[in-house]
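Excerpt of the complex: some chains, original placement.
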């Protein structure tokens, strides 16, 4: 098999895991490394976009996983070295057991829907968790208009708007009041951040819907954040359209354990 | 066409509307009346279950509409004489304009998914809005276990549990924190009432899922309430299974105006 | 010293603790028992109201403590045999250590404000946690009017209204969205239960305010529940006035540990 390793940090702990992984897989399997970590061990690096690997091994926290998913269509096997770790599958001490199962092809692929974001006709990175549109100026609200399938469904002053997938419904969206959308549900949730309207509620819509967000006021900018990894400015003149992507986020899993995980993380 | 009229109240206002409706439709169309209102004007009554009408005209509030939907598979045309009126389509002064359109066949049928409730193997009424399982003893919490597709997904002490359709997500469920599920979404929402657990959140699941609610403690009973219209006791020995019904709730409409209505009612 | 023991349950575990407590305190100290538990060990019982003890030992859950506080002005030392136990001070295995400190006078009294409830001019039991006014008919909302110092401040359709002390703000009130009011704060919180109004919010008012709750609709009754222990019917004709009591709830404590406790119970 052909593996790629993605890791943002080059901390001692991460590098140790990278080394052990390489040693475990080579020479039977081919292993490519991201430039930053490759350099540390005197190898030539490859960007995730160009890895063409069967499986990407992401070592780090949820951020590392989300960034890897923005740059590959391959399944991602996620090893958690961070503290939150909702997307990651195993801890470092379970890693070799898991790698053994992977090379034995004893794993499943958990496919999740992603969000496609198009700004002024140009497609940005897909999002596994959420698209956030947030005031660029802290503590200064903006006026958003939300259109679903070309119909104006809400007009709200708020710090921002989150459009989340089921996967993202237990991440940032949850911290501003999103319900849990179980994995596999064909739906997205739209949640305002700090809405200046007491009646504001999260709205769950079909994943087939086309969502358009407009900024209502002149001269007031926002920042669009994709999965917490990629930022782009948005002005009231910009068009922002969000819909389901034809691509899926693919996670390497060894069992379906959504409810166990959510109970562990949140005590639900 | 064959019409049935359902009205729970026999208030002066309601009887006036009933009389006007009969006068408007007869003799060209056949009109059947529920026993209570039929008696008031010296006619023979028919239960909604036996009307076999093309359209049921429900005159009253949301409760009248929900009760009619429990007893018929025919489309319901709802005239609002109450104050809340989220399910009703027209106000009394729009009624004749609407009836004219109905007899001209100039209307649409808005179909909504319903919940099927099976208790100890026996099927109860379907619910258009929600199934509530509520402690029978006020202000005394119960311990509920929620199973989705035979997996235990939550164990929570609360006053009760609501399982709601998209239609019901803007009614009772909303008052305990449900998100809005847009009509047409193939999903249900499960929301606890007054959960004694800070991490409790509404959960949105596929409408294809099978929900089972169990009472955990011996000797502590609950009341199951279907659409606020029908009550039945539930003990820890009872099995309660909720899933999608093969029947739909059918509303006579003259336009798709969900977002307008929700904005009017809630200022969203 | 003179002790009274209050326990609602006569479970084996509770009776064992009662026996051990009596053995520990007698004959040096006088010990009175509630009738139900006294009978179990062949002694003459005394109602809590008539104990005139220096300290009441409540053995059980929060309910036992709250009921004891309704019947005594003495400090209550609470031993937790239940599962929730927010008001209780020690677990059974810490009990003798704590009793030793009590007879050495090595403890503090934690005083908390209570709610006085007056219905139609007649004073009911004081409440340490909360007064709940709840629809008597499950899942049927009522229309409440809330007056503060004779001014109408809210008119809301809901399942009920909770008026809570700081002590009660982390109990039932919290499960319907109350903020935490730290102990010692001279304030009460008013929270609607399942309000049919998206803009409803908890309201924190001075403990010097006079709260009056009115039922707006004819022929629709409620149940008033004091600390989950005492119920009384309320009709729209009844007057219900809630204000601060001149009495305090007194807890025997061995340290100020509100924040530790709240962190343990709720993971805050």
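Letters are used for the chains, namely A, B and C, taken in the order the chains are written, and counting of residues starts over at 1 for each.
In this section, a residue touches a chain if its C-beta (ideal position, glycine included) is under 8 Å from a C-beta of that chain, and two chains touch if they have at least 3 such contacts.
Please read these numbers as outputs of a predicted model, since none were measured by experiment.
> Quick one: 3 copies here, how many in the whole complex?
Every protein chain is the same sequence, and there are 4 of them overall.
The working rule: only the chains that are shown with their structure count from here on.
> Calculate how many whole Å lie between the centre of subunit A and the centre of subunit C, each centre taken as the average of the chain's C-alpha atoms.
Chain centroid spacing, subunit A to subunit C, equals 46 Å.
> Give, as an integer number of Å, the spacing between the C-alpha centres of subunit B and subunit A.
So the centre of subunit A lies 38 Å away from the centre of subunit B.
> How far is the middle of subunit B from the middle of subunit C, if each middle is the mean of its Cα atoms, in Å?
Roughly 38 Å separates the two chain centres.
> Which subunit C residues sit where two or more other chains touch them?
Residues 198-199, 267 of subunit C each touch two or more of the other chains.
> Mind listing the subunit B positions that touch subunit C in their complex?
84, 132, 134, 136, 138-141, 158-159, 172, 174-176, 193-199, 223, 225, 228, 231, 266-268
> What does subunit C use to touch subunit A in their complex?
My answer: residues 198-201, 267.
> Taking the complex as given, what residues does subunit A use to touch subunit B?
148, 151-154, 169, 174, 178-182, 184-187, 189, 197, 199-206, 259, 266-268
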